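The complex appears here minus one protein chain, its other protein chains still in place.
As written, the chain order gives the labels A, B, C, D and E, with residue 1 at the start of each chain.
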Amino acid sequence: MSVVTDDNNWGILPLVAELRGLRLQSLQNRQRLQHPPKLPAKKILRDIVDNLAAVLFPNRLGLPDINDEGIDYFVGHTLDSVMRQLNQQIGLELQFYAQQQGLAQDSQPQSVQITRAFAATLPSIRLLIDSDIQAAYEGDPAAHSADEVLICYPGIYAVIHHRIAHQLYRLGAPLVARVIAELAHSATGIDIHPGAQIADSFFIDHGTGVVIGETAEIGRHVRLYQAVTLGAKRFDKDDNGILIKGSSRHPIVEDRVVIYAGATLLGRITIGHDSTIGGNVWLTHSVPPNSFISQAQVRS
Amino acid sequence: MSVVTDDNNWGILPLVAELRGLRLQSLQNRQRLQHPPKLPAKKILRDIVDNLAAVLFPNRLGLPDINDEGIDYFVGHTLDSVMRQLNQQIGLELQFYAQQQGLAQDSQPQSVQITRAFAATLPSIRLLIDSDIQAAYEGDPAAHSADEVLICYPGIYAVIHHRIAHQLYRLGAPLVARVIAELAHSATGIDIHPGAQIADSFFIDHGTGVVIGETAEIGRHVRLYQAVTLGAKRFDKDDNGILIKGSSRHPIVEDRVVIYAGATLLGRITIGHDSTIGGNVWLTHSVPPNSFISQAQVRS
Amino acid sequence: MSVVTDDNNWGILPLVAELRGLRLQSLQNRQRLQHPPKLPAKKILRDIVDNLAAVLFPNRLGLPDINDEGIDYFVGHTLDSVMRQLNQQIGLELQFYAQQQGLAQDSQPQSVQITRAFAATLPSIRLLIDSDIQAAYEGDPAAHSADEVLICYPGIYAVIHHRIAHQLYRLGAPLVARVIAELAHSATGIDIHPGAQIADSFFIDHGTGVVIGETAEIGRHVRLYQAVTLGAKRFDKDDNGILIKGSSRHPIVEDRVVIYAGATLLGRITIGHDSTIGGNVWLTHSVPPNSFISQAQVRS
Amino acid sequence: MSVVTDDNNWGILPLVAELRGLRLQSLQNRQRLQHPPKLPAKKILRDIVDNLAAVLFPNRLGLPDINDEGIDYFVGHTLDSVMRQLNQQIGLELQFYAQQQGLAQDSQPQSVQITRAFAATLPSIRLLIDSDIQAAYEGDPAAHSADEVLICYPGIYAVIHHRIAHQLYRLGAPLVARVIAELAHSATGIDIHPGAQIADSFFIDHGTGVVIGETAEIGRHVRLYQAVTLGAKRFDKDDNGILIKGSSRHPIVEDRVVIYAGATLLGRITIGHDSTIGGNVWLTHSVPPNSFISQAQVRS
Amino acid sequence: MSVVTDDNNWGILPLVAELRGLRLQSLQNRQRLQHPPKLPAKKILRDIVDNLAAVLFPNRLGLPDINDEGIDYFVGHTLDSVMRQLNQQIGLELQFYAQQQGLAQDSQPQSVQITRAFAATLPSIRLLIDSDIQAAYEGDPAAHSADEVLICYPGIYAVIHHRIAHQLYRLGAPLVARVIAELAHSATGIDIHPGAQIADSFFIDHGTGVVIGETAEIGRHVRLYQAVTLGAKRFDKDDNGILIKGSSRHPIVEDRVVIYAGATLLGRITIGHDSTIGGNVWLTHSVPPNSFISQAQVRS
Partner (left out) sequence: MSVVTDDNNWGILPLVAELRGLRLQSLQNRQRLQHPPKLPAKKILRDIVDNLAAVLFPNRLGLPDINDEGIDYFVGHTLDSVMRQLNQQIGLELQFYAQQQGLAQDSQPQSVQITRAFAATLPSIRLLIDSDIQAAYEGDPAAHSADEVLICYPGIYAVIHHRIAHQLYRLGAPLVARVIAELAHSATGIDIHPGAQIADSFFIDHGTGVVIGETAEIGRHVRLYQAVTLGAKRFDKDDNGILIKGSSRHPIVEDRVVIYAGATLLGRITIGHDSTIGGNVWLTHSVPPNSFISQAQVRS
């Protein structure tokens, strides 16, 4: 018996002590507080996005059985509870940054303000997503109905998350926005930074591997395929060799541009309206409207 | 107290009204019915696929503890319940399209027919997946056993979904099939349209970013690596500038072809048997059997 | 009524028999045992990794409310339960391979030994991940705090899994390690083989489509972007045309190398320290330290 | 190994056959249909009652966080979903009895009618329960607030169920009503037949073992203690020795009567208003108003 | 901040030590082993009983949707899994008692034997419960159908548990049996010791407070009401004043006896067939067949 007991001895006591030591050392290194404030939680934000989607499309993404008498009660009740949850998550983000900057401010009034302002944008978000669905339906020969697009296109899934995340980013909750963007990234392989500005009727087909950077600007009726990158040429450092943050460093893509699979567009370049960028193209300079860019053919 | 109440006022009442207005307008725009029929549900289809996998591989993907006396009861009971669920989902799809076309037909007899026909294909699906597992085991130097391949290779996960989805697509349930394909896409980054015809002993290694289009045809013992695209050159439009749907527009890949990571093959081209397509190759024309295609080297 | 009954007849009885026949035939083909041993389970390993992450970062990935008095009890209790679970999963792997090789050995002592050795590496794992977080924070202009990096960067999620999986691989539990690696692959699109050796301060940005092979060796302060492949040129076969397994076949990447999106590095080549590999580059030969490799520009 | 397999053989095959034989025989004995209609489900009715309680007391038994802006949406949404569920359960009951009587009628219109009529009684139910809470608060020296009574008195729990069940019984859903009554019985030990007619301000203290029969009639401001029985003297049989069902056979208890623990009142007797019945009394005849009935003292 | 930390200090460290001391002392007092074997678990046994009930009544207590093609697969699969679970629980009981008696025997063969013998009794259990349902239907003027009795009568719920528990008690698993009996006791207030021998067609109405002792023997067609006790006169002690265990000490109730609410029958007395025992009667001596016993009336 004693042998078995010995065999099951994992050495927890010294391990716990060693891990505690590392935690304290890490806090010291980063000059962090002993009791770090809580952060927004991925799991709760997933519920929040699901509920916002249900508010926007109650028949399709909410309760499929809902009928006319009950639908507004459903929308109103879901809004009421999701807004309170969102307010709390935004409050955590504000508190976190306040404390990081040594401020002890009450985040409550500001988070209420952001949440309320966000709520007011929901109708415009719905309109944008309607235009995105229509663009997907028109842009994919395999699509049979707008409803099919809404329930099974990963590009639509990603864009619903982005439309929500972008408003939160814009209103002052960039961390909450980022977590929402990563939820879509994990589910679809489409990585859109919440800062990216995207006009209506946007369609991403297949989508896996798409990356759209923080300061990208995308016009109306733009279509992207899988593995397209709208990235930065990242060599801007300050005198100390530290990366400079925040400047406009991603492409501007004008109206009605189509970019095929695997194309990589880097830096603050402008792709003129009605251009087509071919698959796997590597592009670091601007092109005028109506351009047609393609890769050299391989030898056979 | 009143201040807090005021702070928590999200403006739900006008928001509910505004969203209702947008819903009605959107229904009008699309000339849709007031009470849209239910659609197949992603969550239920995930359970259905899991249960079908358990029926096909009861020891490995069903109940690991199952023994000889109980295994057929498990298979039979799971089949019974999964077929009823699948029948229901197929019925929803049929009803949805019937109603979209203004038909009021009873979808029940047809969905039973499709479900029953699908059930009859399960043994052939099992045989195909057995061949895929064998191909993965032989094709990957890192694989130590067929069981390991079955439980942890994303390529196998995707191909199990495809073998199921393709039969449903073929039998007349393309939307159910599409949702199943997207479940695999989300979990693996491998996007195989359920219409694609794939012969036995198919292996995708790593897989993230693979896209295989609706009309692609793939022969026996074909091997693909990550980020391979078998896509369409999408410029076919009708006189009104609308994309033409349904024609054969994706590559034909013959037996024993290997396609390395990142290669992009577009259009109704034919890759002759026993060819090798190198990584990152961009290919829009057919190649004869036994071809070896590779990208030009970069300058250093 | 009888018609409906007839309609609902799925033909389960013959189907169950046919599937049983296929199972037996498959067992025979692979000369497998009638009662195959259980395999490690993906779902349980997901919990195990979550709990290990909670042990390593109790405030951020464990219980956000935990305070000073309770934190060591939480860490100790979680360790105790996660080690017992891990021991069980490792035991299943050992038993599986023993039985495959016709051995009837008791896997218990060996699995306890591996589990205990793994437990002892947890502090070093924590230190490595701390360095990875720091590298991510410094390497991404969009990052605002180390905490944000920890909770929402997919590259960090993947690297936490890899640091854990690599130790298990090294200590003799390669299948458990592989399942853990695939959990990260599915969630992030980043596919790191658990055999890969990666030094401290490693950062993958965006990450979708990254593939790092089994024998890759990566130095300190290396940075990768999405869709980078560190793969093998897989043509080594033995005289019977069967792939040779196990040899060193993936790149060596030295300290402070940066590899941009979509670059493909194949074979046992060495990328000298402080080099930069441009996006979409296809590279199959070694380059000296301080190299700067980029793709030819496309024509416009 | 084979021995263990043998040991694990439970003899399922013959057992399944034998149980099937018994089922068929039992169906024959009872001349029942091969495919018996579904019955109302206990588990769903538990949810229904919980939701009705939440509708009636949204702050206390619904969402404790609900505020003024959201409360009516919550009530409306909960009503909408609970009424549809209830309608379905009532439909099952109606179908069951119709089929039992060989009728093939569509139960839908009738169940909708009953459900709608039930909905209309909810305000009066709320008023009655308010009076019951007040009676409990006034009647128990240990009660400190009406809210305490609402959340922790088993007598109130039972009476909420009864008020709901009685309306359903009255409107024509006696089986649904009975299941609801048994939910309260199981949780509290208080067994009130849904047929019992109980006026306002009713209070049962402690309650375990209380039994109130189908045709009992209870006036206003009545108070009962644990283990009180208002039962039938059950000897009415017809000429064939079969019990006669349905006649008035339980006591009438007039206003302001108090009945102490363990008292047993049997038969269609009348307890005049303002009477007190002592503990453990056994009573089978009527008593006039203002009576005081007690048991003979035991010898010491 | 420090004040709050202080306020949240619950004194866990000394408390953990003190509780550990008490545990060790208690083990010493009872001369128990340091590592006590596991006991059967209430929660798992609840599932087991639910599954056994589903096996016995698959349409009513199993899957309401089950049809002819699937029903035997359901029964077989449920049997297979429930027998393995039950075998495990019985094994725990046997091991517990073996270790208590200082034996180190392998409980596996014996538990398999008991489980298999139990499985063989399931058809007879079904027949007995059929007779109990029939008795309830005939005995209660408020019952409208046998199905209603099966799904909502607490007496039937208790008797299903007892029929199962009694076989397990008889076959050598008294602790498992006891836990099952207590599950029914908690849900219904009916406390039947699993040792009690009860013939067919047994009916308990209302039931709260019924107690039936270990050595009670009950004939066919017996009917009990709430709060009936069939108990022991517990004064048998040995020379050391310690209670003597195991002797026959509860009543024998012959065929067709009816016992009304609250009657207390104590000791090894015999109630002759076709007798009626009135409510609240206190009886400690035998009565001949066809007796009619009632309590003296109270004065008014």
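By our rule, contacts are C-beta pairs under 8 Å (C-beta built on N, C-alpha and C of every residue); 3 or more make two chains touch, one makes a residue touch a chain.
Computed from a prediction, not measured in an experiment: that's the story for all the values here.
Annotation: of D:L13, D:A41, D:A146 or D:I269, D:A146 touches the absent chain (contact as defined above). Considering E:D80, E:D140 or E:D191, the position touching the chain not shown turns out to be E:D191 (whole complex). For the options E:L79, E:I114, E:L175 or E:V257, the residue in contact with the chain missing from this view is E:L175.
Within the set E:G70, E:G139, E:G172 or E:G262, the residue that contacts the chain not displayed is E:G262. Although one chain is not drawn, its touching partners on chain C can still be listed: residues 63, 65-67, 69-70, 72-74, 76-81, 84. Although one chain is hidden here, its contacts on chain A can still be listed: residues 5, 8-10, 12-13, 16, 67-70, 73. Listed here are the chain D residues that touch the chain not shown: 55-56, 58-60, 64-65, 67-68, 71-72, 75-76, 79-80, 83-84, 108-109, 112, 115-116, 119-120, 122-123, 126-127, 130, 138-142, 144-148, 151-154, 187-189, 206, 208-209, 225-227, 261-262, 279-280, 295, 297-300.
One rule holds for everything that comes next: only the chains that are shown with their structure count from here on.
Each step here moves to a touching chain, and the least such steps from chain B to chain D number 1. One inter-chain figure worth recording: chain B and chain C are separated by 25 Å, centre to centre, where each centre is the mean of the chain's CA atoms.
Across the assembly, chain D contributes residues 5, 8-10, 12-13, 16, 35, 67, 69-70, 73 that each touch 2 or more other chains.
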